[in-house]
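Just one protein chain is left out here, and the rest sit where they should.
Just so it is clear, A, B and C label the chains in written order, and each chain counts residues from 1 on its own.
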Amino acid sequence: MYSHCTAGGWILGNTIDGTQAEFVRIPFADTSLYPVPEGVDLEAMAMLSDILPTGFECGVLKGKVEPGSKVAIVGAGPIGLAALLTAKFYSPAEIIMIDLDDHRLEVAKRLAATATVNSTDGKAVETIMRMTGQTGVDTAIEAVGVPATFELCENIVAPGGTIANIGVHGTKVSLHLEYLWDRNITITTRLVDTVSTPMLLSILVSRKLDPKVLITHRFKLDSILDAYETFARAAGTRALKVIIES
Amino acid sequence: MYSHCTAGGWILGNTIDGTQAEFVRIPFADTSLYPVPEGVDLEAMAMLSDILPTGFECGVLKGKVEPGSKVAIVGAGPIGLAALLTAKFYSPAEIIMIDLDDHRLEVAKRLAATATVNSTDGKAVETIMRMTGQTGVDTAIEAVGVPATFELCENIVAPGGTIANIGVHGTKVSLHLEYLWDRNITITTRLVDTVSTPMLLSILVSRKLDPKVLITHRFKLDSILDAYETFARAAGTRALKVIIES
Amino acid sequence: MYSHCTAGGWILGNTIDGTQAEFVRIPFADTSLYPVPEGVDLEAMAMLSDILPTGFECGVLKGKVEPGSKVAIVGAGPIGLAALLTAKFYSPAEIIMIDLDDHRLEVAKRLAATATVNSTDGKAVETIMRMTGQTGVDTAIEAVGVPATFELCENIVAPGGTIANIGVHGTKVSLHLEYLWDRNITITTRLVDTVSTPMLLSILVSRKLDPKVLITHRFKLDSILDAYETFARAAGTRALKVIIES
Partner (left out) sequence: MYSHCTAGGWILGNTIDGTQAEFVRIPFADTSLYPVPEGVDLEAMAMLSDILPTGFECGVLKGKVEPGSKVAIVGAGPIGLAALLTAKFYSPAEIIMIDLDDHRLEVAKRLAATATVNSTDGKAVETIMRMTGQTGVDTAIEAVGVPATFELCENIVAPGGTIANIGVHGTKVSLHLEYLWDRNITITTRLVDTVSTPMLLSILVSRKLDPKVLITHRFKLDSILDAYETFARAAGTRALKVIIES
């Protein structure tokens, strides 16, 4: 459980400066770096540094996505889309993406979501339950981080299913044990460990994954402030991930 | 997942009459009955009908108790004690029982709890964190069913740990994702399936388990109303499980 | 473990007559039949009766195929190809098919094997080790059933890998524990259980699997003897699976 290493863990950009620099000293480098495989696109590798393992480990692995299962991903931002891309490794029968933004849902559709639900109308629960024959989903992945989206997951998870939380929450949520106590569900939280990096690298090399589809903008280093602003106004700029080119 | 069988599941005593009768028709009997092994005490078998598999499946198995791990069980009633008895199958290093009733904690101690905590003083979290070197427990089993006890579990579960809910809850609880979102925890709920019955029978036959320690009172059939009253006033009568003798 | 049910198990076509009849009594039907989902092709369903679950359960599930892993399947007959089709559910990086028959290897290639090896030259081990950077494969699936093919698997399995046997063997094989004892490998055998039928049905309905690619010939019921002969001379007729149409 690297992410909870009491001497290491999440250090870069958290307890010390991050990596936007020409040279960087990496703590515990002998157990935390991987060589870049030959012939791999460096922009694709950038997607492997954080977003892909986050969606994969916290959402897909914790959520136990499996062949033929039904998956809902609440939040079609970069992390939710990373969960979508990596959920497909396990060939679920359905991947339903839920968001308030039609543009993001279109992106999800293009990345092979089997269905999309705009939850603006407040009827997402009814819609998803109808889509799943009133059973709900085997895996509900929370990729937003607010009480409403977590409770949505509670309402659509099938008996025996899993709610895999990825969202960074700032406040408590209501857990409705009065109807969940007997439903054999599992709820998980996780800080990304990057233990899946070797697996993701192998998939990348085999060309079964193209994470570059998440890149919407590219900036030169001297426009980095524009990059941050573009990312900050994602709804307007339709930014998913931005690349700083050297 | 027998407990969520859409045609079967929890029928007896729930959607049809229970089994306090001379003859009983058992729905789906060809896939739900086990022969009583020779030489096994029938009172011990009575403990296997519900309480042992509930503590074992919903608490111990879901809670992934394992050798050398630290376990806390909140609630030292019959179900919590059943979780205690069956947690020992996996040789955890510590089993801490928490309750408001000193008598029940004494019983827990007799059944080999390694420590007991009376939570009346409101300091259970501090006490348990101190007992575990400020790390918390690997498995927190909730065997009460009210918000306060569930939140206690949230406060004592270690990174990577599991909260296994057994309690029947009548209201929602607060889930503090604002500090749990990154702690790699798992929360589980389950309605007992009795899939562990063959395993429990085998352990019973091997004399590695004596569930009769949970029996505190015995009544003749014509005193059955006294039995119910004794069980209803458990705090006063110190009743755990009562047996109706024929 | 349905396949080892002491009262049931493999009955049809084994201890009693099979199902080539207008009406058939199915033993233990209340726990062994599945409704055909609406809109599903019946020929595809026929592939689900035996060949798909055999390749999937005995090969892919026992072999723990996972995203990014390397898989070798020894034997490109119908069962090996069923393992190939279902291995893809887990997005392995490589699926290498090994056989003596170039035609079958071409079929494998068409069904998305990432590489094929004709082992006629006796150099399959060297070839596969070279293909895998001298590490070997994570999963070696034996789908032939003779000592030579099983020993091939022993020689190409990587440390930590699994040999999943599907083949029906008529004689013992040599297990080279003198070099395997310390290599953390796992060898599995299994009689198909069909526990994966619900999963396979769900995948079929979601159109992520087209098992009809295994069907090479169709016969009317009154030509059933031709069908058997065609299947018996598979090397010459290039038969994989034959369908009897009503």
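The rule is simple: contacts are C-beta pairs under 8 Å (C-beta built on N, C-alpha and C of every residue); 3 or more make two chains touch, one makes a residue touch a chain.
Just so it is clear, the model here is predicted, and its values are computed rather than measured.
Visitor: Could you tell which one of B:H103, B:K123, B:K208 or B:R233 touches the chain left off the display?
Guide: B:K208
Visitor: Could you tell which one of C:L33, C:A112 or C:V168 touches the chain left off the display?
Guide: C:V168
Visitor: Could you tell which one of C:E22, C:E38, C:D121 or C:E178 touches the chain left off the display?
Guide: C:E178
Visitor: On chain C, where is the contact patch with the chain that was removed from view?
Guide: Considering the whole complex, chain C reaches the absent chain at 1, 3-4, 145, 150, 159-160, 165, 167-178, 180-191.
Visitor: State which residues belonging to chain B touch the missing partner chain.
Guide: 66-69, 88-91, 93-94, 114, 198-203, 205-206, 208
In this section, only the chains that are shown with their structure count from here on.
Visitor: Please identify the chain lying most centrally, where each chain is represented by the average of its Cα atoms.
Guide: That would be A.
Visitor: Report back the single chain whose CA centre is most distant from the CA centre of chain B.
Guide: C
Visitor: In chain A, which residues are in touch with two or more of the other chains?
Guide: none
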